[in-house]
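Can you read through this structure? Questions will come right after.
Note that this complex is displayed minus one protein chain, with the remaining chains in position.
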Amino acid sequence: MFAEIADRMPQLLSGTWITLQLTVYSAAVGIVLALVFGLMGTSAHAWVRRVARVYVEIFRGLAVLILMFWFLYSLPLLGLRLEPMFAGVLALSLNIGAYGAEVVRGAILAVPKPQYEATIALNFTTAQRLRRVIIPQAWAAMLPPLTNLLIQLLKGTSLVSLITIVDLSKVADNWRGNTGNSALAYGVSLVFYFVIAQILVLIMRWLERRANRRLGRATPSRRAERATLPAAGGGA
Amino acid sequence: MGGISWDWNYTLQILPDLIRALLEVTVVVTILSFVVALVLGLVLAIVMRTPNVVVQQVLRWVMEFIRSTPPLVQLFFVYYVMPHLGLTLGTITAGVVTLGIHYSTYCAEVYRAGIEDVPRGQWEACRALSLSTRRTWLGVILPQAIPKVIPAQGNNLISLLKDVPLLAAIATPELLQTAFEAGNKTLSYLEPLTMAGVLFLAVSIPASILIRRLERRFGH
Partner (left out) sequence: MDTDTNGAGGTIIHFDKVVKRFGDNVVLRELDLSVRPGEHVTLIGPSGSGKTTILRLLMTLERVNGGVIWVDGEPLSHMRRGDRLVTADERHLREARKKIGMVFQQFNLFPNMNALRNVIEAPVTVLGKPRDEAERRGRELLDMVGLADKVDAHPTQLSGGQQQRVAIARALAMEPKVLLLDEVTSALDPELVAGVLGVLREIARTTDITLLCVTHEMGFARDVSHRVMMFDQGQIVEQGEPEKIFTEPDHDRTKAFLKAVLEER
């Protein structure tokens, strides 16, 4: 058994690399989308909020796989041909960005009103207030739900195996195709995903501790956060 | 660059198949899987309260493993490994089993929060009245814990719905698979996939709005 795993190691590692790249790129684009649409959701102007709402509803409501297929197969018929990697990252980012926007919006609205009033008294503009006072405070509250979304994103990257990208899932699939040893192939890849997930969680927890330290408070207990989290979706 | 051409005739042709796939397969799989998830999740949540640390930790890590790894790979595992164990599963069964188990971990988490929300005094009162474990759970704790978590479980239901398309990977005749096959026949993917998206939104968005209204009613 171990010999077989060792044989497969090069592919497993290259598949893992693709998976990590997809995760990081989609997370990067996703956080930008989340910040943009999340902030728009807190705007004083109703039409700005409405645009953000439409984005969130549509890209949260769509299954990621449908979006991916549409980008890869339908878009060419409209004249735009996308590389599979690009289609994959685009679909994942748009989806995770929509979930992220809700997290950002919620965290910003949760910053206590007196903080806003203090910035009014000191004559901050909206942009200054958000950048200097509100978002730094909201950031610490955002990190636990964003950690869940990051894991959701990791799971979502497995869908690219269905649009011809050789990520970790596709490697496992090929492995099964070649040797018929499905339990080992899929089992090992699940373990790889699990390890990646735990590492990502550790990184996020470190960021959380740092953010809370900057606010001068101890990290709240894990239990308290888990109780209030709605479950994140699987790969969609 | 080609112009944007949309064939309405074609669209109307495939629409009945798409809707049938949506209702007969996608929605059905969602509901069946969710029932499995709800029941299994409740069992897990209750067993997790065991004072036996070993069982609790093992279970916790198993649930964590299932929850943080891709359901797609879990689906392949179930679909391809089961025949080796003598059980050949149809695509729909494999889907229901996989998604049911995967989402039972999320449902268990929600149940856990609901159970922990039940005031300590309730447990103590049950002990004072010498109620059996069974009566305590069935008569007192669960009736208080479960209604509170209905909105959160509703969110899990919607997440589950959004994962059903990955069953296309094993050619389950659900919405996405049907749309893709239609596209394969004519190489016009635009209409079927777009309609698949639209139909999907037509189910998921109202469901989300409903859950949000439930959340508000339950005073979240």
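We just call them A and B in the order they show up, numbering each chain from 1.
Here is the rule we use: a residue touches a chain if its C-beta (ideal position, glycine included) is under 8 Å from a C-beta of that chain, and two chains touch if they have at least 3 such contacts.
The shown structure was predicted, so the numbers you read here are calculated from the model rather than taken from an experiment.
Undergrad: So which of the visible chains would the left-out chain be touching?
TA: A
Undergrad: Would you mind spotting which of A:L78, A:V133, A:A183 or A:V201 touches the chain that isn't drawn?
TA: Of the candidates A:L78, A:V133, A:A183 or A:V201, A:V133 is in touch with the missing chain.
Undergrad: Could you list which residues of chain A touch the chain missing from the display?
TA: 114-115, 117-118, 120-125, 128, 132-133, 136-137, 214-217
Please note the rule applied: only the chains that are shown with their structure count from here on.
Undergrad: Could you please state the distance in Å, as a whole number, between where the Cα atoms of chain A are centred and where those of chain B are centred?
TA: Once rounded, the distance between the two centres reads 20 Å.
Undergrad: Please name which positions on chain A make contact with chain B in the complex.
TA: By the definition above, chain A touches chain B via 57-58, 60-67, 69-70, 73-74, 77-79, 151, 154-159, 161-162, 169, 172-173, 176, 182-183, 186-187, 189-190, 193-194, 197-198, 201, 223, 226-236.
Undergrad: With touch defined as at the start, can you tell me which chain B residues reach chain A in the complex?
TA: For this pair, the touching residues of chain B are 1-4, 65, 68-74, 76-77, 80-81, 84, 99, 102-103, 106-107, 109-110, 112-113, 116-117, 152, 155-156, 158-166, 168-169, 176, 180, 183, 188-190, 193-194, 196-197, 200-201, 204-205, 208.
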